[in-house]
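Of the protein chains in this complex, one is absent; all others appear in place.
== chain A ==
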């Protein structure tokens, strides 16, 4: 049992509050990702759970035990740092074994467990080396081995992959995910890379300026962003936003901006009244070249086509402002031509212009 419960957490540095009144529940075995822009307080949250940062107000409990005032060593938590923080004056073996030696585990047992984790992580050949003689990826694995060997109740990762190149990141991301499926240890993983978060998380906790903006599974966050901020932050290429005016006719609402006219079912959204102005978000990946019979068609002039391999991002000038969509059929398109593309009504996101919240009933 290692669920985590953060209640009314506040953190201030001097008079400057960086996290205020934050509540968070993480259930046993869950893989949670803290995601958010730089400086939003992800590391601070993680470090407070680890016990490395004092909590100004509120409580943290791990596995039902209040750990708010316990030192980091007594929380049953292991952490992998962004810089790996390997002990430079010790060999890889000693780095991994240090924690167990401290706990006076018998040498036989230590050897067995070090062998076990180092084989799991492919470190078998490197045990005698010093950290400085390892590549970044190898150092990262040693840091993971050092955290794993203590069989903690909770794993904490603070941007553990951000110092690696793209290919290695992808590989280790998968490894971490696989490891979690096997060990099932409750995990909190911090990143500011939304793709990393989407691929690795059971649940994403999206933070903004010291508060939770939205939390949910990756698809919930992607398909039903609760605010314009979330919609903008998640997804690549980034969402297109247009300010539109609303015209309601019976059970249909029309969103109008210049030549763009989008029809949506009015009952799905709150506060849609004629004359209101709203922010409309359209995901490039949810649009495609218009087919026969499509309703929500947008037309414009192609400005640029970006080849992304199996797909292409088409940037289109619509009424003097650029929008983009993604299509597999990008090779048939040329810059300068007129083009019609369309979006399904289910993938139209409407946000309030006042507070940026989604007007979709379910997402509120």
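One rule holds in what follows: a residue touches a chain if its C-beta (ideal position, glycine included) is under 8 Å from a C-beta of that chain, and two chains touch if they have at least 3 such contacts; residues count from 1.
By our rule, contacts and distances are computed from a predicted model.
Enquirer: The chain dropped from view, which UniProt name applies: "Pyruvate dehydrogenase E1 component alpha subunit", "NADH-quinone oxidoreductase subunit F", "CbtB-domain containing protein" or "Multiple sugar transport system permease protein"?
Expert: "Multiple sugar transport system permease protein"
Enquirer: Among A:52, A:120 or A:238, which residue is in touch with the absent chain?
Expert: Checking the options A:52, A:120 or A:238, the one contacting the hidden chain is A:52.
Enquirer: Which of A:71, A:106 or A:336 touches the chain that is not shown?
Expert: Going through A:71, A:106 or A:336 one by one, A:71 is the residue touching the chain not shown.
Enquirer: Quick one: say which of A:88, A:293 or A:309 touches the chain that got left out.
Expert: Considering all chains, including the one not shown, the answer is A:88.
Enquirer: Considering the complete complex, identify which of A:63, A:99 or A:312 is in touch with the unshown chain.
Expert: Of all options in A:63, A:99 or A:312, contact with the hidden chain holds for A:99.
Enquirer: What does the interface between chain A and the hidden chain look like in terms of residue numbers?
Expert: Residues of chain A in contact with the hidden chain: 50-52, 71-74, 77-79, 81-83, 85-91, 94, 98-99, 102-103, 130, 146, 150.
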